[in-house]
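Not every chain of the complex is shown here; the ones you see sit where they belong.
Chain nomenclature is as follows: A and B, assigned in order of appearance, with residue numbering initiated at 1 for each chain independently.
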Amino acid sequence: MEQLRLDDQMTALSQAAGTSMLELVRELYPIMRSITGPGLRATVRRLSAVVPLNITEVPTGTRVFDWTVPDEWRIEEAYIENESGQRFADMRDCNLHVVNYSIPVEMTLTLSELRPHLHSVPEHPDWVPYRTSYYQRDWGFCLADRQLRSLPEGRYRVVIRSTLAPGSLTLAEYLHRGAIEDEILVFAHDCHPSLANDNLSGVAVAIHLAAFLRTRKTRYSYRFLFCPTTIGSLAWLAMNEANLGRIRHGLVLSLLGDSGPLQYKRSPTGDRPIDRAAWYVLHREFPGSQLREFAPWGYDERQFCSPGINLPVGRLTRTPNGEFDEYHTSADNPDLLSPTSLGEAWLACAKIFEALEADRCYVNLSPKGEPQLGRRGLYQAMGGYRDIAERQLAMLWMLNQSNGNTSVLNIAERSNMPIGLLADATLALEKADLLSPVQPVAKPVYKW
Amino acid sequence: MEQLRLDDQMTALSQAAGTSMLELVRELYPIMRSITGPGLRATVRRLSAVVPLNITEVPTGTRVFDWTVPDEWRIEEAYIENESGQRFADMRDCNLHVVNYSIPVEMTLTLSELRPHLHSVPEHPDWVPYRTSYYQRDWGFCLADRQLRSLPEGRYRVVIRSTLAPGSLTLAEYLHRGAIEDEILVFAHDCHPSLANDNLSGVAVAIHLAAFLRTRKTRYSYRFLFCPTTIGSLAWLAMNEANLGRIRHGLVLSLLGDSGPLQYKRSPTGDRPIDRAAWYVLHREFPGSQLREFAPWGYDERQFCSPGINLPVGRLTRTPNGEFDEYHTSADNPDLLSPTSLGEAWLACAKIFEALEADRCYVNLSPKGEPQLGRRGLYQAMGGYRDIAERQLAMLWMLNQSNGNTSVLNIAERSNMPIGLLADATLALEKADLLSPVQPVAKPVYKW
C-alpha cells in the first residue's frame, strides 16, 4: 500500500520552502483581512495560486451550533482628525489602527469623549495593538501609546467608512486524496490582518505542505482548512458534522515563523496517535522542542477538542499566543520571521505525517520463536559479532512486538529507533511474508 | 443545590478558632481519661457544651467483631510509698504515673520486686511515659527515668485503688445534616489522659469544625465521632455496619497542634476523592505540607481501612505518632501546642470539605464547539488581548472537560486552578443552562 516515505532531499526541500513561504507572507501581509469580507477572499484567491482551493461561502445569519455567522464587514477608510486637519490612526498607514469590525462612524468628539475608544499597549509605547469586536457592535482605534499620550486637547473628527451587511463567510479547503479515505486534518486560521506570525506563518506552512503532498502518494487523505478563527472552524464543523468520523488525526498550525523552539500542544486526552507521533518526531529530531498539555485557550483546537466534537487534534507552534512581546501588535510583521524557522516547521509536519502513515499494527506470521531470517537473506550469515546491524535489530523489534495490537509508533517509542528504519524493516518483512498488517478496528467515534 | 463555599472571613475565623481550641485543650488536659469510665464521660460532657453530642453507652462484654468491650475502669488513687512515707509516682501529680487500666493493688514489695512494674524513657530522663494494659490484666507505674534510677533500696507500699467492673464504653457523635444523606466522617480519639497533642488537639479541631458547619448550609452531611481508640471505632463500626455505605469520605484527626507541617496520610488505595482533595488543598494552600502513603500502623484509620470495612478514610496530622520526642510522655502537654497550628489545621479541614462539596461531574449542554459566552455576558466583548481573565478560563475548563465523567477535582488537578474559582464558574454556567450536574452512580460499596 502507498505510504509516505521521506528521503534525503527533504532538508533541501525545506530550505527552498522556507524562502518561498516568507515571500508569500510578505505578499499577504498588507491585505486588510477580517473574519469576513473582501480581504479574506483576496487571501484565499492568492493561496489558490499555490494549490487550487475549494471555496465555500456560508451566508451571514446561518446558525452554526451555538453561534450565528455575523454580518459581513467591509471597510474603506478610518482615521481621526484634529481641528488642524492632522490625521491620526489612519488605516491607510496600518490596518491595525481601526478596531476590526468597527461599525460606521462619522462624528466630532472632544478628546475625553474619544478616549474610551482608543487602545494602546503602554508596555510597548511604539507598537499599535490589534483589537476586535466581532459580536458586539462597537468601534474604536488602536494607536501607539506614545502617540495616544501626545494627542493634543481639542475636538476630533472620527471617520470610519465601513459597512456591516448581509453577505457570507469564506471557507477554503484542499483535499489531497491518499490510498484510504481516512483523513489527516491541517487547520490554519486566515483572518488576522497585517499580523505575520499570527497567522500568515501557519497559512504559509499549511499551503506549502499541501503543495508538497500533491507530489507524493500517501496512505491517508489530507484535508487542509483555511478559515477565520472560531466562527470559521465552527461553521466548517457544523456543515461537515456527518463526516467528522473520517478525521483520524489533526493539527492546528500557527505562529511558526519566529525564532522560538517548536512547541507541540497535546489534545485533551494527551495520548492520541497525533500526540505521540508529534512528540516522537519533535523530541528526537528537533532538539529543544517543547511539549505542553492541553488547555482550553489558544486557537481553533478549542473548537475541534470541545467535548461534543472531540477530534484528536493537537497544535504546533513556536512561541505560543500571548507569550511573545510582539503578539497581536504591529511588531508582529514579516521581519519577525525567518525562512529557517518556517522551513523547519514545514519539515517537522512532514515527518509527523510520515510517522502517522507508518503507524499501523502488524501480526507476525511466524510467531513461534524468531523466524530464520538468515535463509531469507535478511540476516548476516556469520555469527559471533558484538553488535547487530540497526536494520536487523529493527526487524527483530517488529517481529517480537507484532502481536496485532502494538503499532509501529509503540515499537518506535519502546525501541527508540527511527520510525523510518522500522517502516523499512516492516516492508522487508512483509515482502518475506513474515508480517501482515492488521485492518484497523472501526474508529471509536465519540457520540454525544 | 446547597454547597459549602468559604469566603474571606475564613482566615480571621481560623485565628479565633485557634485560640478557642487551645483553651479547650487546657481545660480538658487534667482529666484522667481512659477507654472507658468517668473521665471519658466528663470529656464528652464538656464537648457537648460546644455542640450537642449524641452519646451512646455500649455495655461492657458486648462483642464487636473480633473484640469484646472490656470491663469499665475507674481509679481513685495510685502511688508507691517507701518506708519513710515518701510517695513516688503519685497519680495526683500526673495522670500518666499509673499504667492505664491497672488492676487494684495494695501490697508491699522490695525495690527489685517492684522494678518490673516501673516504666520510664531513659532517652528523656525527666519525662514520664504513657503506658496501657487494656486487654491483659496487669498493673504498673510510669516515672521519670531520673527518679526511677534514684529510688532508694528498701520496701515499697504499692497502692492502686481502681476497679474493673461491668459498665459501658462511651461513644459520642454529632451529625450535621446537609442537602444529601451521603456523609463525610470526621473521627478523633478521645481516650488519652493528659496528653495534649495526642489527641486533645484532634478533639478540639473536630468539635470546632462541627461548630463551624452548624452555621453553614452544606451539600454533604457530616458525622463527627469522638471515641476511644480501637475498641471505640470498632464498636461504632459494628453498631452502624448497615449504614456504612453512606460514608463517602472520611478523615481521622490527631496530632494537630505542634509546630510540624501538616501531613496527610492516604487511604490504602491512595486514589480516593478524599486523598486527592486533601492533597490538592494542602499542597496548593499550605506550603510545606507532606504526603505519606498508607501503612497499617497509626490511629483508627487502621480500623476504617481494614479490608472488610474498606471506607475511604485518610488521616490528617502534623508530626505523626512516634515521630516527635514528646509523643506519649508527660512532655506532650498544652505548651507544645499553638493557636496558629490548631487554627491552620482547622482551616485546612474546612478547605478540604469545600473541595469535596465542589467535586461533582457535570455535562456540557452545548458541547459542540464552545458556546458563545459573550452574548450571555460571560465573556469580554472586545477581543485580541494577550490574556484571558481567570474566571473566563475557569469556565472554558469546565465546558471543555464536562463530558459527564470528569469531576471538578479532576479539572482542578489538570488546570491547577483553585477549586473555589471552578465552583464559581460552574455556578455561572449552570445558571446560563450550559452545564448540568450528573447524578452520581451508586457507590460501589465493598461487599465482603
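Here, a residue touches a chain if its C-beta (ideal position, glycine included) is under 8 Å from a C-beta of that chain, and two chains touch if they have at least 3 such contacts.
This is a predicted model, so every value here is computed, not measured.
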Copy number across the full structure, from 2 displayed chains: 3
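The working rule: only the chains that are shown with their structure count from here on.
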Centroid spacing, where centroids are CA-atom means, of chain A and chain B in whole angstrom: 53
Residue numbers on chain B that touch chain A, as the complex places them: 364, 366-372, 374-375, 381-388, 393, 396-397, 399-403, 414-415
Complex contact set, residues of chain A against chain B: 64-67, 99-100, 129-136, 138, 140, 230, 233-234, 237-238, 241, 268, 293, 295-297, 302-303, 305-309, 321-322, 327-328, 448
